[in-house]
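Excluded from the complex is one protein chain; the other protein chains are retained at their positions.
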């Protein structure tokens, strides 16, 4: 009954095998290893983007901060949701890597920005000449931090607004594949065909030890990105171990299979939650995590039974029994349906 | 005959086993995994420093830049050798992480700063009130980038100078263990007992996939370091894979054994080089890398025979046959004495 | 009928005389000029703060950004109003000078944060360990960007909240004196006695050419501030011209007199506005600027008659005649009551 995070589960055995296999003899470092050439091609093929620049880093925050810095100037403001990981969970890494850019928070519905709320936020900035921050890129989390997923049409609407102001669009794809399999579209359809300029293509939350790809559909910024990565201390000397993970990830659809397993487990979990009286599922989750409201007493029961997850909105240990508190449950590829059933059973007791 | 770098060889099988073993079930992330508690204690024991702050990162540049940033202010200058990795090979990462500090280059003998050259460099700074940079920490690479090793007495002399100006001393220990086994002293003797305040304790060049420990003997800066690491995007969600590597490294003396193997191989290589006419060994190498001068023709012969290493001071492919060029040879734990013998044989033909 | 800004009017003749008088012979530079010693003492006397650190800069943005950087760490977030000059009108200068800190926007009434809204905003941050930004200083604009003034009790309530979280409080006093004379209290009462730790004490908007004092009631940070000022390129070699302005400002109550003139003119203007049908005065202005709503047609009439001021919420030139648009009117020390009367007369025609 472990639902704390999709970065708390194990890496997939095939990824570990690939890591072992990569550990043979000498290999060139710093991204010049032979497997990286294959990885780059695999990603270009998957994204139907033969010219895309593709670079690997080891953390999602590095992927986001470096990619946004590449798309921004320090005197700009980046448009994102108030729940965005880049705003809430990166300890000012975007501000650090951009050299002091600002984040402008855009209103959301179901944790998703909309074309009108984005338009309104952009219109409010850069009305004061050089005095205010200048408009910078739009960052869209797909799937969102609340488990919802932008449709391709919704993405297109957002990037259309961005383009109308000459702004770039970035996708924080820490849970890219969870969104992709939820939508059932192609990687190209969910990105550059929908107007996205650059993607943080996550692997860590979906069965890798720690690898993310930064993908730029305009390769002109590739060298700049490489220099930013190096001076950010994110270029690995023994890069082969990053390449190997990503190679295994993209082989035989492992990335898609793991995301499907995570999403399916979450759907099972949601279905269970919906059958529990006193529980209210929040937002309209479609990927691998779900927020729900339940009375404190119910949280206490579940936690006492050994369930592990975050209670976000208050202390589950002290307060009125009937106060509604929000919990977050996350499923990764290794999530166990049996554990989900036991969790739901505890809630129903 | 692969002597390009000690970051080009494989990780030790025991490290890989530990990684596999760590890949079981769920684990808390972000450094809160159980093995990290053990790793912290192991390092404290090894360094005889029960209160030391210990944190892991995945690259040597991250270890150096984050540690120096923690010891510095942006208006200061860091004293280091002109060959220092932080000056030559980190693409301004120290300048980035410190928020714009400067590096002041100190004269060296055998790639080592001396107490008088350090004293002279420090005296030249901060003579202009707020106009010039203020004096900041001293960074000492042990073993040096040229393969030499500071004696404990030499380290003490440097840190004594630093302390006389109220400055902190940092050790860039990317090849810490190679130096340690060369000196045959304890980790405590080579660090805090010699006046060192903080260490980048390297593992990546000595048989790990990519882990370095940042050690502060004054734990007061621990929380500051953690925040710097997080906003630098160097905090791993699946931290267990860093912990596992370091745990295996420090178990049963693996770290010492690997460094000894690398040093022994290099000593074998140096002995061989000294028997080659036309070859001149540079500096006084004591650890796992050696610089040497040889005529272009000799480099060409070795490279043609399949040897791989950097020729630093000119193009080995074109120019006069008898022009002396400098080569760098590095041995890691997995270096093969047979390959060394073959390499020497090619040089002697 | 010039109401564009209080930084568009002339400097006071006495300030110009002081500047001329200062232009004699040689003087030490960089703040070591003799008049600066007097200025420092005058400010300490006025603020009843014998130990305060006092430094001069030439722009309000420099005063704010440098002072906040001195009170902050790069991984923190600064609490301020959404209308704060530091958020809206400094092109990310606070983010730049702090090295990448964030600003958290606090809800306001009449452009003033309240103890409960500040408390709520602070409580929402730093709930995620090292993942989110850490709580940083609170910045309070006095008088506010909308012309309202915090009472001493309101200031105390805010700083009490800040202190309860261990946070420092900064006052952006670009219009410090306008607020002071509105409240009729002492500078000490409006600052350190009310819990303020540091003040941007403005002169530029109140009759100087361009000088602000940065005042820290805890002088321990004085040297740090000086280094930040120097590396920010805000230390003037010919500092005497800053000292001379501030000296004249504080002599014979000129600063208070000019602020009173500006406030009185604005009160006269507000009284006039309140007599115009179709005009709605916004907020509860008490200092030297006033926002008001009026139909587009009325704005057009005023502008056509030669009035100069900003229309903030839409294009005064095109749109429905009866659409209400917000105008901003600012009075400086030199504001002309006759011009005000003519302006009101145009609105009433």
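By written order: A, B and C. Residues from 1 in each chain.
In this text, a residue touches a chain if its C-beta (ideal position, glycine included) is under 8 Å from a C-beta of that chain, and two chains touch if they have at least 3 such contacts.
All of these numbers come straight from a predicted model, not from anything done at the bench.
Taking the complete complex into account, A:228 is the one of A:40, A:135, A:228 or A:346 that touches the chain left out. When the missing chain is restored to the complex, the residue among C:19, C:36, C:49 or C:118 that touches it is C:19.
Interface note: of C:5, C:186, C:251 or C:326, the residue touching the hidden chain in the full complex is C:5. By the touch criterion stated above, the residues of chain C touching the omitted chain are 2, 4-5, 7-11, 13, 16, 19-20, 23-29, 57-62, 65-66, 90-93, 95-97, 204-205, 209-210, 227, 230-238, 241, 308. By the touch criterion stated above, the residues of chain B touching the omitted chain are 74-77, 88-92, 95-96, 98-103, 128, 130-134. Touching residues on chain A toward the chain that is not drawn are 30, 73-75, 99-100, 129-131, 134, 224, 226-231, 235.
Heads up, the rule we're going with is that only the chains that are shown with their structure count from here on.
Of all the chains, the one whose CA centre sits at the greatest distance from that of chain C is B. One simple way to say how far apart two chains are is to compare their mean CA positions; for chain B and chain C this gives 51 Å. In chain B, the residues that touch at least two other chains are 227, 230-231, 235.
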